[in-house]
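A single protein chain has been omitted; all remaining protein chains appear in their positions.
First chain written, first letter: the chains are A and B, and each begins at residue 1.
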Amino acid sequence: MCLAIPMRLIEMDGWKGTAELDGVRRDVSLALFPEVQVGDYLLVHAGYAIGKVDEEEARITLQLLREVAEHSEGGLEP
Amino acid sequence: MKGLDKILLAHGGGGKLTAQLVREAFLPLLDSPVLAQLSDSAVLPELPPGRPALTTDAFVVEPPVFPGGDLGYLSVCGTVNDLAVSGARPLWLTFALILEEGLDGALLQTFIEGAARAAKEAGVSIVAGDTKVVPKGKGDRAFAITAGLGVVPRGVDLGDLNIRAGDRLLVSGPIAEHGTTVVACRHGMAGSGLRSDCQPLGSLVQALLDSGVALRAMHDPTRGGVATTCNEVALKCGLRCVLQEDSVPVGKEVAAVCDLLGLDPLYVACEGRLLAWVAPEDAERALQAVKSHPMGANAALIGRMEEASPGSAPVVLSTRFGSQRPLDYLSGSDVPRIC
Partner (left out) sequence: MSPEERFDRSAFADPKAVFGFAERIAERAAGLERPVTFMEVCGTHTNAIAAAGLRRLLPENVRLIAGPGCPVCVTPVGYVDRASALALRPRTTVCTFGDMLRVPSSSGSLERVRAEGGDVRVVYSPRDAVEIARQNPSHTVVFLGVGFETTVPTVAAAIDEAERTGVPNFTVFSGHKVMPPPLRALASDPEVKVDGLLCPGHVSVVAGANAFAFLPEEFGLPCVVVGFMPTDVMRGVEELLRQVVEKDPSVANLYARVVTAEGNLTAQAMVAKYFVSEDQVWRGFGVIPGSGLGVRTEFGHRDAGRIEVAVCDPEEPEGCRCGEVLRGSINPPECPLFARECTHERPVGACMVSSEGTCAAWYRHERLRLGVSG
């Protein structure tokens, strides 16, 4: 029960927000995570923002993934 | 259609109102000389040489008007496509509607205009029709039922039993667009790129037939999506179908909606895509033939057929991590989920 997807907040009005993923827009409720601003990437579950994506942490993780990929010897045979 | 605000029970009664509905709503928009004769049955010219092909379909869609189409447009395209993928040239269609009392006249007009537009694009004629009206609450605004008649020219002989191990599978464009678009509408999601792929495929099929490639069979994957169609085919021809995850074209917005709702695009309906099975030596040529048609710009080769092996699923997906997972027949309806 963990289907939650990062979406970018593009509009907000009190507890109501509009979030966007790859061009798809949906209303989200900010009632569970009000300390956001337009442009933030929110984790959305069942129509509610439950968390926020920390840009710096995401960057660090991606950096690690790139390093791991670079040192990888390649794929395994199926 | 002057003054038609709401559909009444009497519009389906067979009397004055019915006649008025046919004369003022249907005939002007459908522009069909045979239909205009309003005989009990449409007596058609002689069939061109070849084998006749007949199909029937029923259409229910929520919402009835969606980005890229409507119930009427969808009905005609769906019928035409069933004929086209069998190798038939679609010629004549019937178009019947069961309407719910209280339906907006404007909505009915949209359906008829949609059907007319699709017929024109497909080069077919709607030659017979019928309308019934059910009491309010007994029908979800409108249901459409069609039949389509075409002719398979001599020398065209397609079918799943032609498929061999080694044959390649191509799709004419990005998948899951229709199903995703309507489910997005139902769940309050909007996106400028979300649009049903609903379109008549006759001319695309013709382009493929004209290319002279060794074409085994074609299908248009509708409800249940590409995975379900592949399961049907694999079962029919007794072979195994292996799809390549990275080769299957999926639009970004479609992928986003599916991610948000927990749907798998491989199981979501298309309404204007062609799946074609071709001999391996002709695969590239077939792909080019489809790609050079406006409806096939984003076509791709997505898989191959192999000998079946015991204990192994008929349809599998080869993932980008080198593993294979079975793509089973869809069991039950695929509903949005949170888990």
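Here is the rule we go by: a contact is a pair of C-beta atoms (placed from the backbone, for glycine too) under 8 Å apart; a residue touches a chain by one contact, two chains touch by 3 or more.
Remember, it's a predicted structure, so these values are computed and weren't measured experimentally.
Judged over the whole assembly, touch between the missing chain and the shown ones holds for A, B. On the side of chain A, touch with the chain left out of the figure occurs at residues 1-4, 6, 8, 29, 31-34, 41, 43, 45-48, 50-55, 57-62, 64-66, 68-76.
Panel shows chain B; residues 187, 261-262, 310-313, 316, 319-326, 328-329, 331-333, 335-339 of it touch the chain omitted from the view.
The rule is simple: only the chains that are shown with their structure count from here on.
The touching residues of chain A, counted against chain B in their complex, run 1-3, 5, 7, 21-27, 44-46, 75-78. The residues of chain B lying in touch with chain A in their complex are 184, 187-194, 252-253, 255-257, 259-260, 262, 318, 322-324, 337-339.
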